[in-house]
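This report concerns only the one structure given below.
The excerpt is restricted to a subset of chains, each kept in its original location.
Which chain is which? They are A and B, in the order written, and residues in each are numbered from 1.
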């Protein structure tokens, strides 16, 4: 995706590609049953060795990025993951690691963070399943317990990639505004209910919290800073998810382009018809614009530029809409063959549609952009 | 119409009495069952028994010729029977029945030899023979005449090899009507022939296709030196395209039997979805709901407008039907996408097994079926452009050349002409 990648970055990307192709090739992507808890743990641990979960964490806390711009490094990995429809809590773990590094207390930074960086556990962000203009804190209410801790009650639906033994970053409403806490997925009062999903390459759960008691040292930030931290988390999640989505778009487009060259109808390759050629040209433009805006968002967000959150929302909005257009157009080019289970088309259709809807859909990010811009 | 034919209203009274005496009233629980949900041989056998009853009563193939076991009446009589029987249990063969009694039976009656018709049509009307089409191929979809399945004459036998796909319900059928190329040295429309093949013939392999929506109503077939005889030819050798055209007319007509009613309630499924996800007050969701409903409403009135145009024109041009097909092909996927937008993450993931909550995702996966099957949106646009609007034709590279040469040229396509 990025022609400016450094040599170090390229080396990491190459070894990451080999890892993905060996550990989770298409046959494994297609077969959710092969991706059980043991698989997930093994995958995560190998990924951690490649540094997949350290990029947003400062060196002082055991992390480190190759280029100095951790968001950019992570986005390049995300792009490769998307193209190969990779499962696993990549986005969630990075977002939560980043949040703990920024606002976590000593215990979180000493106990949870190293486990995330080392791939010993993953983390999921339990935010509200927002569409439209909803708040990420909705669904779970927090009350203070008098000692600086919280008691959480409510539910979050469609939480991405909650893995056994992992952690949850719960964003909840309190009378003082949004609050956040890190909770073990197997803590007392936490219920994790697996869901069916359009996207076969990911796992979704409903997270139920029934009076879950959180100690003060598991609370992230304070009333004054949480809203900004949530915005930052959303920007990181949006950027990484956009990058995964662009990877999937690119792979699906390549597959479709090849088909348009090979498939013969009416005595010609179908790609010689303007009806197909022009759709592919438009789609290719959408891919190029999506790459350009996602890299811009990653570069900006990862370099402490104030414009980062706006750029991230712009990328998520543009990429989300473009990806669904792309998937619909590619499906149309494939025709009937794309309607068969064996063909990969639908895996990409499903994946990019979930990319588009998670962590704020396009409309949500457009509204968020307006708010970030002060209107 | 012949003079001695029974009047429609007399026929209706007669049918009403027979139905009341012979058929069971439809229970409410079965009313929701839709064509296409017949998926097992048990269901087919159940339908066969009932069909036999109709046949014996004189109510199978009402508009088929009497000499082939039908009643020899008109579509109006047929419609009268349907209306009278609406509240009763009638044979339901699912999509394979629609194809058998519709496009295939009619094509046979119009094109096959009298011997062939006597052999097969009564069996069809009795419910003994269910048929499917071996028509589309992996390499011949939109290009309906681009058939590569090969039939070679060997004495008085024909040997057929190739592969077919998108045969609705073939795994439930007894016979297949199969299109094969019998002359490769003439232009593509001129070397085709239709054959009847028993689905259990040696060399026939039928495999259900698993679809992206989890269903498997379509099949693919592999034909490996399947042997048939001269007697199994439907129509004339190398004149198969004439049969195809008849078949396409009935196929298109078949979709139109159910007249929808004007959609007045604002997209009820989307309103319910927006309420479920708490977005009924959200302006964006409201816009999406209204957009979907307006398109539904406009499509309904477009359909009525086109039906009027076909009915009231002395020389109707059936090409205008492409408008309805294109509208469905454009607005169905759009509507499914609007559903996903309204639902948001709640449409991406739902309680395991909850069909209602999973519905927007299912609609989304099914959304492009109509934009692809039975003539893609692109094929409809060409048809509207050339046949309705009279725009100059797309250059054709395959209508005047031997099909063999077309295939050769296509593989070496360089875009150069003349």
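Rule of thumb we're sticking to: contacts are C-beta pairs under 8 Å (C-beta built on N, C-alpha and C of every residue); 3 or more make two chains touch, one makes a residue touch a chain.
These figures come from a predicted structure and were not determined experimentally.
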Subunit formula of the full entry, expressed with the displayed chain labels: A x2, B x2
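As a working rule, only the chains that are shown with their structure count from here on.
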Centroid distance [mean C-alpha coordinates] between chain B and chain A, Å: 42
In the complex with chain B, residue positions of chain A that touch it: 129-133, 157-158, 193-199, 204, 206, 264-269, 272-273, 275-276, 324, 328, 331-332, 335-342, 345-346, 349, 353-354, 357-358, 361, 363
Sites on chain B touched by chain A in the complex: 136, 138-143, 146, 165-166, 209-212, 277, 279, 282, 284-285, 333, 337, 340-354, 358, 361, 364-365, 368-369, 371-373, 376-378, 381, 396-398, 401, 406-407, 409-411, 413, 415
